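Please read the structure below before turning to the comments.
Here the complex is missing a single protein chain, while all its other protein chains stay put.
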Amino acid sequence: MIVRPKLNWFALLLVVRGSVLPRIALRLLGVTLLAVVATLIHGRVLDWKVSLNFVPFSLIGLTLAIFLSFRNSTAYARYWEARTLWGSLLNASRSLAAQALTLPQHPAQPADGTSAHDFILRLCAFAQALRHQLRGTDPAADLARFLPADEVAALLAKTPVTASATTRLLLALHQWVAGHTHAGRLPPAVVPAMLRRLDHLCDALGGCQRIGNTPIPFTYTVIIHRCVYLYCVLLPFGLVDSLGWMTPVIVCFIAYTFLALEALGAELEDPFGIEPNDLALEALAHGIEASVLSMAGELPRTPEPHPVDFVLR
Amino acid sequence: MIVRPKLNWFALLLVVRGSVLPRIALRLLGVTLLAVVATLIHGRVLDWKVSLNFVPFSLIGLTLAIFLSFRNSTAYARYWEARTLWGSLLNASRSLAAQALTLPQHPAQPADGTSAHDFILRLCAFAQALRHQLRGTDPAADLARFLPADEVAALLAKTPVTASATTRLLLALHQWVAGHTHAGRLPPAVVPAMLRRLDHLCDALGGCQRIGNTPIPFTYTVIIHRCVYLYCVLLPFGLVDSLGWMTPVIVCFIAYTFLALEALGAELEDPFGIEPNDLALEALAHGIEASVLSMAGELPRTPEPHPVDFVLR
Amino acid sequence: MIVRPKLNWFALLLVVRGSVLPRIALRLLGVTLLAVVATLIHGRVLDWKVSLNFVPFSLIGLTLAIFLSFRNSTAYARYWEARTLWGSLLNASRSLAAQALTLPQHPAQPADGTSAHDFILRLCAFAQALRHQLRGTDPAADLARFLPADEVAALLAKTPVTASATTRLLLALHQWVAGHTHAGRLPPAVVPAMLRRLDHLCDALGGCQRIGNTPIPFTYTVIIHRCVYLYCVLLPFGLVDSLGWMTPVIVCFIAYTFLALEALGAELEDPFGIEPNDLALEALAHGIEASVLSMAGELPRTPEPHPVDFVLR
Amino acid sequence: MIVRPKLNWFALLLVVRGSVLPRIALRLLGVTLLAVVATLIHGRVLDWKVSLNFVPFSLIGLTLAIFLSFRNSTAYARYWEARTLWGSLLNASRSLAAQALTLPQHPAQPADGTSAHDFILRLCAFAQALRHQLRGTDPAADLARFLPADEVAALLAKTPVTASATTRLLLALHQWVAGHTHAGRLPPAVVPAMLRRLDHLCDALGGCQRIGNTPIPFTYTVIIHRCVYLYCVLLPFGLVDSLGWMTPVIVCFIAYTFLALEALGAELEDPFGIEPNDLALEALAHGIEASVLSMAGELPRTPEPHPVDFVLR
Partner (left out) sequence: MIVRPKLNWFALLLVVRGSVLPRIALRLLGVTLLAVVATLIHGRVLDWKVSLNFVPFSLIGLTLAIFLSFRNSTAYARYWEARTLWGSLLNASRSLAAQALTLPQHPAQPADGTSAHDFILRLCAFAQALRHQLRGTDPAADLARFLPADEVAALLAKTPVTASATTRLLLALHQWVAGHTHAGRLPPAVVPAMLRRLDHLCDALGGCQRIGNTPIPFTYTVIIHRCVYLYCVLLPFGLVDSLGWMTPVIVCFIAYTFLALEALGAELEDPFGIEPNDLALEALAHGIEASVLSMAGELPRTPEPHPVDFVLR
């Protein structure tokens, strides 16, 4: 996530960071050079005049608009749903922490690993494990901040079966609740309230996996991509007759908006990546940890992430 | 589902797989040939000049845009809702597995078919049965991986009445919960929590059936289809006067976007099919199975599906 | 609902059934004839040239597009919400049937009308009663398939007060649950789970009534209707100068899309009617009945509806 | 709400009632007169030709379309959400009535004001009180139909504190439930089911208040209003050169669509008013009352509202 710098309207015109300009710069340059060449040769290729005017671009533009607008809003919807799922992870973790701290009749038996504190540490571990799972990184170091070494090893074990650490932590959280119920410390009647919040954890996990492994149908990407480039390549020939030497300026402007829109869509579509506009999973997981540990009167155990070059990851 | 290959911007222009190009190629060729002919005869049919210019296409384009954009986003919404329903199937199965493993007081009585393990096997069978039901294939072989032969036979029996295997499995899952409650192994107070998740299974089943058997109103398909083809057939005559020999190029470009958009919409509209952009039900059902079996310390029983020609089905 | 015939792209161009063409044919013919006349008189009325070109149609088209697109997506949203409500009716009925069959401690006491079977018959009757209520038809014959004659008479009684059969059945379903609870056959703790699903029945009923008796604000219909016809009547005079004898063809094409779009919107707006694109309530109610009765090992009691002329009602 | 008259396509062109025409007639006349004047003077003001053509209107039209389309769909979304909230009020009232009639063990003790009948009367009073609260009218007369005079006085009392009658009725409904629970007539385990439906009443109340006191940001109204009028005033000067004497006709047509769209948006935005297209709160509250009283075998106590001049309020 880009930490929005405070900029006035003028500085906002010139900012480079947080723009997709660097990524599309080369291709934009290519398109502009093509427009310069088209202007120099007056739209004639080998003595043959490319007979184009603005009409086709106006007609194609309509279809392109449908495609781009759809891609754009769909990608953002995925981004925002992912953010909302992490928000519900925070909400459920907070409720569960409060419930674990208050509902059991004889709480706090730290010896046998069933204290509210143990439960809260597993909530923190769940958020960290989900972050690493979505980004494909190794959670061992972060899990070790919250759990004893043997439990971390068990969570990440690949035998007898492979299972994600998140699934195993979900089971451990259920075991905590069931254990207290069986031990008579939690009245069965309040258990559905805790299970409902555990279901929200489970839904957040499944929702993130859904977004992560089901991209927007690939065919959309292909069609949009082709349309945008074909449009940009043909455009100079359609404008050169009426615009003359302003053609490269206008082509560069139009190509910038199309290419930038396409690049941003591709970035937002997978919100769990580490590109500038992706979600700051590290900060989000830290925020969950800080919030639930503070309820137990403890400081967060992972270091607070700080923006690097205005980008939180 | 098309497994997105890693392609740079240039390769993306040329990729054939994952495009709808093969399917519309013949018709696209037809439209382009028509445009070549129209250019050759300078838009004159039997010495009569077809007096068209770009204006009608600009006016019709507006209506067409409304139709196509609507069809497009509706088809995707159906696709995404179907995916979300399978996601909720995963979430509910995970919660139910965790609950079955932890909540009963004296769990694990494998002898009489009421162990948590039996419950989990029925969850796996439910996902497989739903997959086969939505695609109209025979579930017997896959159900036999999880259930004894006589139970499979009972699930698929057509006498005394025909019922879907999913409905019968749903009833069996309810019976498991009720049986444990009546036997005193599950406090009645926690039962609503399990029933709530069983309701989610039931909602996912009903939701998939709803999408599967209620297409977008047929009349939309008819109107859009006609507009698109009439538009493409008339287009060359409207452009030939101003574009000359560029007419076939532009007509091919515009027709490609319209035909591709229409074909993709038709594919996404029924997300349970086996076309490249449809949902990978086989992989989804396998994922559910792998996740809930791993909670019980077991390996998945169906083979893991692998993409064939970049397509997971 | 139109049962989508399997048609290739060419047959789809010519199909009449399932199109709104028959309904708008006369008006479309009228507009086309007007265009022919306008072309014959070269856009002159009583020696006075109607000075129109394409510009106004381009400007008006924008507003018209807003209106039509809004009407279109709103009508479909109503249609789809209605379908979803019937889906939730199916889901809730299935869950309730499974719960009634499994949860009571000493089930099946057919003598006193409180068996699970009685409950399931009332669920079937509820779906049938809702269908008849939404279409304003007489439910007596269909209710008699499930309930004894005196109960049907009581459901439809107009004294001492008029009440809908659905409301009375809802009350009867609540009484079944409460009766079992008071008799000690159902632990009070599981009752909220059943009441939650009864609430879903109640929400589906209320939701259908909402859609049925609250149309899209009438003023939208009036404005759109006027715009479309005024547009179609003026259009030939705006095109005749530049298109000549192609004017009637183009006007017919454009008018077809506008009139068809408007007619389809009007049809979808009230999804409970019996027009071809409306919901197949008869088939939906039959599906609910077949599904819940099959759980009790019974065959459906209403005959299975078959498409007449490709239309299910 | 306008009760849709049955009109064929021709009558729909001429209907005045249910159109916003009367409200915008004067301004529309003004714009048309301006267009006539502009045509008479051939677009020259004091010998200075106003040099306009259609281009600016085409460019501005785009922005205006964004604004109007946004305003339009937002206003309708508010209208429909308000309708849905009243629908959920009906649903929750029905469920609560059925629960109150069936769940208590020894129901019907009319003497001490805790019978199910008393509960149902308070549900009716809640709907009436909400209607009056949203429209700013005096509920005393309608509340007196359901409650004894002293209770009505207490509900509307302004000392020691001012509170809305709806809030006080909500508390009374909670007290009924709690009273039965404390008296042992309602098992505590079923109470969450009733509280859940009471929460829905509470959510409907809060939702209506939210829509009622948070308009669409005022700035939108201001910008749209200005654009529309500026557009209509400049339009004749842009069209007169090419359209000549058709200018007033076209300007009147375009202005009609813009002004009507704006007026309708303003009407729908506040769905609780008493304009023709607003919600028929009186009929909705009556419907709730009729439905829940019929469950108790009683006739509704408020007179059934009938459309006046085709409008239900």
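Per-chain numbering from 1; labels A, B, C and D assigned in written order.
Basically, contacts are C-beta pairs under 8 Å (C-beta built on N, C-alpha and C of every residue); 3 or more make two chains touch, one makes a residue touch a chain.
Being a predicted model, the structure only gives us computed values, none of them experimental.
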* Structure fact -> Touching the missing chain are A, D
* To do: Among D:Ala163, D:Ile274 or D:Leu299, single out the residue that touches the unshown chain.
  => D:Ala163
* Asked: Where the complex has a chain not shown, which of A:Val36, A:Ala144 or A:Ala193 is the residue touching it?
  -> A:Ala193
* Identified contact with the non-displayed chain, of D:Tyr229, D:Trp245 or D:Phe310 -> D:Tyr229
* Structure fact -> Across the whole complex, the chain not displayed is touched by subunit A residues 1-2, 4, 9, 12-13, 15, 18-20, 54, 57-58, 61-62, 65, 68-69, 72-73, 76, 79, 83-84, 87-88, 90-91, 94-95, 98-99, 101-103, 105, 187-190, 192-193, 196-197, 239, 242-246, 250, 253-254, 257-258, 260-261, 264, 267-268, 276-277, 291, 293-295, 297-299
* To do: Spell out the interface residues on subunit D facing the chain that's missing from view.
  => 27, 50-53, 55-56, 58-60, 62-67, 69-70, 74, 160-164, 167-168, 170-171, 174-175, 177-179, 181-182, 187-189, 191-192, 195-196, 198-199, 202-203, 205-207, 209-210, 214-215, 217-223, 225-227, 229-230, 234
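Convention: only the chains that are shown with their structure count from here on.
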* Asked: Which is it for copies subunit A and subunit B: same residues on both faces, with over half shared, or different residues?
  -> different
* Could you grab the centroid distance between subunit A and subunit B? Build each centroid from C-alpha atoms only and quote it in angstrom. => 24
* Asked: What are the residue numbers in subunit C that touch two or more other chains?
  -> 58, 62, 65, 69, 187-189, 192, 196
* Asked: So that we know how the chains sit together, what is the shape of their touch graph: line, ring, star, complete or other?
  -> line
